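A protein chain is absent from this complex, but the other protein chains hold their places.
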Amino acid sequence: MEFAADIKNLMMPEIILFVGALLLCFIGILTDKAYKRVFSIVVLMLGLSFLMCLQLDTDTVSMAFGGSFLISKFTVFFKELILAGTISTIFLSDKYIKQNQKSVAEFYMLLFVAALGGMILVSSRDFITMFVALETLSISSYILSGFIKEKNSQEATLKYLVTGCVASAVILYGVSLLYGMSGSLRFDVIFAAIKSASMFNIAALSGTLVISGLCFKLATIPFYNWAPDVYEKSPLAVSAFLSTVSKVAGFGIIIRLVSELFNGIWILYLVLGLIALVSMAIGNLLGLCEENVKRLMAYSSIAHAGYILAVLALGSTLSLSSAVFYIITYLLMNFAAWSCLEVLDNGDGVTTESLKGLAYKRPVLAFCMVSAFASLAGLPIFVGFFSKFYLFQAIVFAGFLLYPFLCFVLLNSLIALYYYFKVIRAMFDEQESEQTVFWSKRLAVVLVFSTVMVLLTGIFSSPVITYSQQIAQSQMPAVIQYEAIKGTYFDNPRPISVR
Amino acid sequence: MEFLNSAVFLIFAAMIIFSSVFAVFAHKIEYSVLSAVVCFLSVGALFLTLSADFIGASQIMIYGVGVSILLAFAIMFTGKDSPKSLYLTNPLRVFLGFVLVLTFLSVLIFFISPVLDPKSDGAFSSYGSFAAQIESIRQIGTAKFIGRRIFCDYVLPFELLSLLLLAGIVGVGYLAGGSKKDV
Partner (left out) sequence: MFDVTLIHYLFLSAVLFCVGLLGVIVSRHLLRVLISVEFMLNAVNINFVAFSNYNDLIRLDGHIMAIFVMAIGVCELAIGLAILILVFRKTHSVDADGEYIEEEKWS
């Protein structure tokens, strides 16, 4: 009964979510009026799953299901991020749920399934599991993004779905070539085959296909065009989910693929850098003339994904730790910004026009909003500054050949300042416009929590940096359990215990 | 025998390519769906020539029957289409699409053709001591082995797939069904 032991030791967080999703499905069938009680059940289950993640033994790398499921410090960390993001999304969705009480169980169930898909995605170790988990995440996101039936959100959903299908077909084409040259779908076997055989070209091609297909999850080039429409048309909580949790899962699997599978294929680092530069530029330039703040957040998230990919393209431990730190802070900043927008959203979306005079009418909310947007822009004393600083540091340490690269990234963050400031300036405008705000306890919880975290990590950022360095170091040696390619990556290989 | 093999391959390959191109460029959507079904069926037949009996049968049943009925229903629902016929997008996009796709195809063929030439490399696993299994696959088909693999090594994706389909059913039921407000 190997499976039973695996499940008991390693898979409890996923099992709890699985059971929770089934339970919510039954609740959705049986009753329409469970709105109040469902919330506490959902939060309880996610919290329990989070605790189970915390108590997993991550000092040794262990595997389940014959090696197709990997538990390491890195994967468990990403699972915790995903769960934390899902809990915040559920708090954030309070307004939407109050307006649509009938569909609450379905909404939560799809969120559960999406979170489950993301969690299995980041810890998958063969391509079958990866693909099914990716599609679990995607398909539930497709449905969630079309959840408002009244508005015309369906075209955006259809665009999202078609783009996603094309992206997954591209991923699968790359995977099929990898399968063809190694005869297996397991990451470790493919890695060994790439090392042993002279398959550099085809590995580079298939790696490019797989990574660019996964960029659909990050909403970067080449599959970015769904993001603004979907963020605008879907419920705001779902937009927050797509811009945080789904991206975190995508980054988790991309980091793992680049470090475990395509390690040593330098073309892939070039491709990552190229994707990063182009999506940064596109996100920032398209964001310049955007008035709708929800669409602005979409462009901003494209650009932020570009920054993270840019630093991942360097492929050193320092750059990985700065990417991890950036991901953590990105999660915090984004939830702060989205919860402010959710408070302000009156159903027609938030524009810079409708924000005018907010600072005089509602100073507290305006303060939260300023801190979130200034942090996204990367101004000092807010956490966004430290994450950007750390990112630039990683690029500087990568060598002077990359200084043009650094200049481009700097230029982009300067361009980005403009549209974040447009939002901030509108709030201090003299002429006031009518705002209706929506407060509830649950929304206030996530707003206050994320704003406080943005401020606190801005002031005391060193523990978080230390933690992200630990995460990055744990990924780098566990990377690969075979021989070293470059000395720096493999100073300290760990034993793998296959359970 | 060799002649037969290559003739079967050529026939089905030609059917696949012609029917897929016709499906993309047919003027009427009904023709397009019909030739898409032909393409799916020929892909299923091609699977049968690759000693993949189970996959071929599933392809014919799922795509040849299930998907074609699904598409027929979709045509029925959207049949009374707008007055103008929907054919191709604006010419610029068509041109760019052709350029992109031809580039992509040439890149693929450029990368595939030298590396995977069966004479040029020895990276593929040899069958060796598994001759008995190969022989039994040739005789009784692949279904038994596929089942054993799925329920031993790939339980996790299989269970996840069940949840995925459940979520799909619930979601589509919510999206396409009548609103619950009337209740």
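Each chain gets a letter, A and B, in the order it is written, and its residues are counted from 1.
Just so we're on the same page, a residue touches a chain if its C-beta (ideal position, glycine included) is under 8 Å from a C-beta of that chain, and two chains touch if they have at least 3 such contacts.
The structure presented is a predicted model; accordingly, all values stated were derived computationally and were not measured.
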| item | value |
| --- | --- |
| Contacting the left-out chain in the complete assembly, out of A:Val38, A:Leu185, A:Ala240 or A:Val324 | A:Leu185 |
| Residues of subunit A in contact with the chain not shown | 127-128, 131-132, 135, 139, 142-143, 146, 149, 152, 154-155, 157-158, 161-162, 164-166, 168-169, 172-173, 175-177, 179-180, 183-185 |
| Chain not shown, touching residues in subunit B | 2-3, 5-7, 9-10, 13, 16-17, 20-21, 23-24, 29, 32-33, 36, 39-40, 43, 46-47, 50-52, 54-55, 58-59, 62-63, 66-67, 70-71, 73-75, 77-78, 81-82, 86-90, 93-94, 96-98, 100-102, 104-105, 108-109, 112-113, 116-118, 124-125, 127, 130, 133-134, 137, 142, 145-146, 149-150, 154, 157, 161, 164-165, 168, 171-172, 175-176 |
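We take it that only the chains that are shown with their structure count from here on.
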| item | value |
| --- | --- |
| Of subunit A, residues touching subunit B in the complex | 3, 18, 21-22, 25, 28, 32, 64-66, 68-69, 102-103, 106, 109-110, 113, 116-117, 120, 128-129, 131-133, 135-136, 139-140, 142-144, 146-147, 149, 177, 180-183, 193, 196-199, 201-202, 205 |
| Contact footprint of subunit A on subunit B as seen in their complex | 107-108, 111-112, 115-116, 121, 123-125, 152-157, 159-161, 163-164, 166-168, 170-172, 174-175, 179-181, 183 |
